[in-house]
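All protein chains but one are shown in place.
And now, chain A:
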Amino acid sequence: MIRLYDAIEPNVIDEELLKLAVEEQGPQEAAGQVAKQEGINFKDVKSLKLDFQNILRIDNLWQFVSLTKLQLDNNIIEKIDGLESLVNLVWLDLSFNNIESIEGLDTLVNLEDLSLFSNRIAKMDAMDSLVKLQVFSIGNNILDNLLNVIYLRRFKFLRSLNLAGNPICEEEDYKLFVTAYLPDLVYLDFRLIDAHTRELGDTKYQYSIYELKHRENQIQIKLEEEQANIAELEKHKAAYVEYLNGPYLFDSLYLEDIEAAKLAYLPGVPELLETYKTKFVAVCQSLFDYGLIQQEKRKAEVALFYECLEEALQDNRAQGLKTIDDFEKIHSELLNTIRNASELQVVDTKMNECAEEINRLFDVLMTLEMQLVEQLEESINSFERNIIDIVGVFVENVQGLMAQCRDLENHHHEKLLEISINTLEKIVKSEFDEDLPDDVRALFSDKDTVVNAVGASHDIHLLRIDNREDELITKVTSWCTAIVDKVHNDEHDRNRKRVKEINQYVDYLQNELDNFDFGDLVD
């Protein structure tokens, strides 16, 4: 169906249109009057209907953040956009428009019902984020590739699908294909899929589906493996010892070291390197293990602290609740007597009593809070000391282990130097009879070059080790300060919040009492 929309003036979604729609569709009758009195906030609107409005472009809807249902059917929209902020949308109707491709739906993760009926869409895609999709209508479009249906397999909750009126429906196996590839589907083109059709489809496509499933499974397994690896790495990173449980660090030493590669051609060097590597890796491994152990220790310490903190807070809260409960009983009784009292004298005394009670409540609650603050401060300080200690010990030990690495490197360096000089001497004396590549032989022109080359390699290695050490220590210390700061800040916030709450509550009570007073006098 081709619409002659050129002949009609396209409409724009503006304030006026929205206001009208909201008012029309808002609460009716008595509630409507109330609503009219104070106006409706676009923010609170739950559902909106903008059909038959000749809208060309979706716009100005960013205010409707709590919208769950939006109807934009029977317009002349050409492109889906401007819906990014409507994250709570559950129901979206874009039927009878001129949309050409599916797009701009990435933020609508809560969408369950989507209608794109009667548009000009040729391909289904770009809907990956709609994980909750249950009902999808894309009839009367120009979908022409049956294989495109396979795209819908990712929607685990999809139960109803409408494809009627697309070119693909002309294909003879259309129904069987769809039922076979979407086994969870219950309704196709608004008709219940019967068991017979399902069976036929299953038998017909059983091999291709089997293959498909196999592929999907493999992808799934791969994904899981990757995730497991990532998780493992995350764990190591949390202990600040990532890539220390193997030859990674050692390999990184030689990654950018050209000289070392050249020197490796010297006789005796490969063996030397081998022993160096095993020793180095062993040290790294012990560092790694130590790191994990320390991580556990830190975790346990933090957990213990939070447990105690939680206990203290719950205890305090229970006391507070009880105080308020007791108070409210007395308070409501007093209010009742005031309400029923006839003499002004009695009312006055009771009022005073009431005010006193409120003051007393305030005092008790504040005392409780202050007491808690003091107690917590002590506990937090001790925690701070302990955690800093633990981190300090960790840093010290790490430094020790790193020093071991450095020693190994120095040792290796000496040996290498010795071999190099020997080789040089041999070459000088022309006693060296092994083949060497030309660039390696070029090193041994004179002593300085050799020593420089070996020295450069050594420097690179030391730098690498230093860097790794620095990285580790910086990270762990920053974690330490971060957690201590967080504990302090949390406590501060909590305290502020509680004090505010108490004040607010007491203010409310005071207010209530004052208002009471006023009302009584009028009577």
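What we mean here is this: a contact is a pair of C-beta atoms (placed from the backbone, for glycine too) under 8 Å apart; a residue touches a chain by one contact, two chains touch by 3 or more; residues count from 1.
Heads up, the rule we're going with is that contacts and distances are computed from a predicted model.
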UniProt protein name of the chain not shown, from "Mediator of RNA polymerase II transcription subunit 27", "Acyl-CoA N-acyltransferase", "Protein ECERIFERUM 7" or "Dynein regulatory complex subunit 7 isoform X1": "Dynein regulatory complex subunit 7 isoform X1"
Among A:A312, A:A355 or A:L417, residue touching the chain not depicted: A:A312
Of A:A35, A:C169, A:L334 or A:A355, the residue in touch with the unshown chain: A:A35
Residue, one of A:E84, A:D125, A:E501 or A:D514, that touches the chain absent here: A:E501
Sites on chain A contacted by the missing partner chain, in the whole complex: 27, 30-31, 33-35, 37-38, 40-41, 44, 304-305, 307-309, 311-313, 317, 320-321, 323-324, 365, 371-372, 375-376, 378-379, 382-383, 386, 494, 497-498, 501-502, 504-505, 508, 512
